[in-house]
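Contents: one structure, followed by commentary.
Here the complex is missing one protein chain, while the rest keep their positions.
Going in written order, the chains are labelled A, B and C, and every chain counts its residues from 1.
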């Protein structure tokens, strides 16, 4: 019997170890698995390498994880956004590492990691500072940069609907990095707004097949990061 | 106004030129765009390079296209299947070229062609005859083979449902190569069992977004390749 | 001649100039900021599909106040809606559209554009700045027509269209056309050619505000 559903967020993230690489879904506020991130803050794993498009907002979610000094290194495409305050401060003090990756290359590296492709050539970043020190190759008269697949020990992902096999549906633009991060992780940990009975998800519409998912937790009423930022909340709650 | 729907199969394939590379969806009998292939036989374009997983069955569809001597070269993973008779005969006579590609490498090369990835490394075929003459690279202690993205001038694809923007839904395992072949072609030509009004396809369930599609034709009652083979039919009909 | 500058196009007119040149049926990606204005001026008889790299084709009008959805945003993290015929997809598929040459046009801002079409628009290279690149490098490499919308000079009058970019590059030989407040300029293999000037702008004045050499058709 396959049942990937667990009962608490702390159980979902219990296996995360010090030094792990953790991918976190979301683009800005959309698709960020805030309850799982907060459970990881409670859990306390340190020296993490985090792969996520941004660096979090305000003092909740990913920003709070960074603020709690659990993150050694960020791999992302856009570390400064309107509400990003924690990462910039630590970065300027030299207290957190940054690997800056063009957004499409980041997505493709994650998808490649999940698809067993160790490396690929891309036109993106050719002749720019982000290609410095990287192998290049001329193919059909054009120059390309070699980029390596990215894998993770864990992914924390938010979705809309899940079943006990881990089949997933997403909500609108909150889909973003979720499907490829599930693919690229040894253990994909997913928070779903609803867990439905097996057979309730049409096989034609499954976005992430369960084979890519390891644990599912239902968070029926996830917090709104936007709302928490407006209210200037901080995690751990004080 | 975007309206990719055309009225006849011959209009759909009218632009195919001699020497073109044409991808054809389908895995065995499932997902083969038989009406579009027959229109291409009527059209008569020659010296084609065809990318398709198999080489067709009996004397209809892809097999009939090959039998009509329009194909110079096949790029495929499994050229001999139970009902494949035309290709083997020509191949043994040295009258058609074959590029044999492992099935997963074929799929990834097509996807890469569509995604702007000119080349990638894969573990598949390492130390086998199919890697001979290909570049290899050691990454993290393992050996990988360099494979190149595949693009096409045209793709002929079968799907279940389409709208005038070219958004597509597929039917069960007939999905197979359709979505990636739409991506990899300069012009993706699609036969759909039904064309529905714009807005009838839920944006969350779109499998092929219309951006990858150029022409759509409704074939409400497509022929069954299995049935034609049982009946020993031949195209052109005689 | 200083009068000419003031007679240039304003932001809305610059966006209109671009919108006017976008053919019916195009797939278009708009960068964050000034490029977003372009969507407001597509002529009513044209159907243009807007792509946002965070995973949506078919962006519709901004939602009414109170109708915003945290999980329905564009690349600039602003609330959007979806038109009929829209599609959602994940990031790798979204950038397959970009890198794979499926988007017809993107409209981006710029710090500098060189006379051979190099673009610098992601970093001023200041040592203390936090670098952030987003999808800019993917867009300039993959999209068929890369269009720049920018003021012709910086606020202090420094030319943005230069012989060679001094800021870190986003890509080399990638820009196809530049729409400024003063002119519309094509980037060609033979150099920069002025396609159109704003009312009241003359060629000599335009050249003086431009570091790179300008040609007339």
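Here, contacts are C-beta pairs under 8 Å (C-beta built on N, C-alpha and C of every residue); 3 or more make two chains touch, one makes a residue touch a chain.
On a predicted model such as this, the values are computed, not experimentally measured, just so you know.
Colleague: Among the chains you can see, which ones touch the chain that has been omitted?
Modeller: When the entire complex is considered, the left-out chain reaches A, B.
Colleague: Who touches the missing chain here, B:33, B:116, B:178 or B:210?
Modeller: B:178
Colleague: In the whole complex, not just what's shown, which of A:35, A:108 or A:163 touches the removed chain?
Modeller: Checking the options A:35, A:108 or A:163, the one contacting the hidden chain is A:163.
Colleague: Against the chain that's been left off, what residues of chain A make contact? List them.
Modeller: Given the touch definition above, chain A has residues 1-2, 111, 113-117, 163-165, 167, 183, 198-199, 201, 203-204, 206, 209-212 touching the missing chain.
Colleague: Using the touch rule from the top, list residues of chain B that touch the missing partner.
Modeller: Per the touch rule, chain B residues meeting the hidden chain are 27-31, 53, 77-82, 87-88, 91-92, 98, 100-108, 110-111, 122-130, 170-180, 207, 224-226.
Heads up, the rule we're going with is that only the chains that are shown with their structure count from here on.
Colleague: From the mean C-alpha coordinate of chain A to that of chain C, what's the distance rounded to whole Å?
Modeller: About 29 Å separates the centre of chain A from that of chain C.
Colleague: Give me the residues of chain A that touch two or more other chains.
Modeller: In chain A, 108, 122-123, 170, 172 touch at least two other chains.
Colleague: If I count partner chains per residue in chain C, which residues reach a count of at least 2?
Modeller: 56, 82, 88-89, 92, 95, 98-99, 141-142
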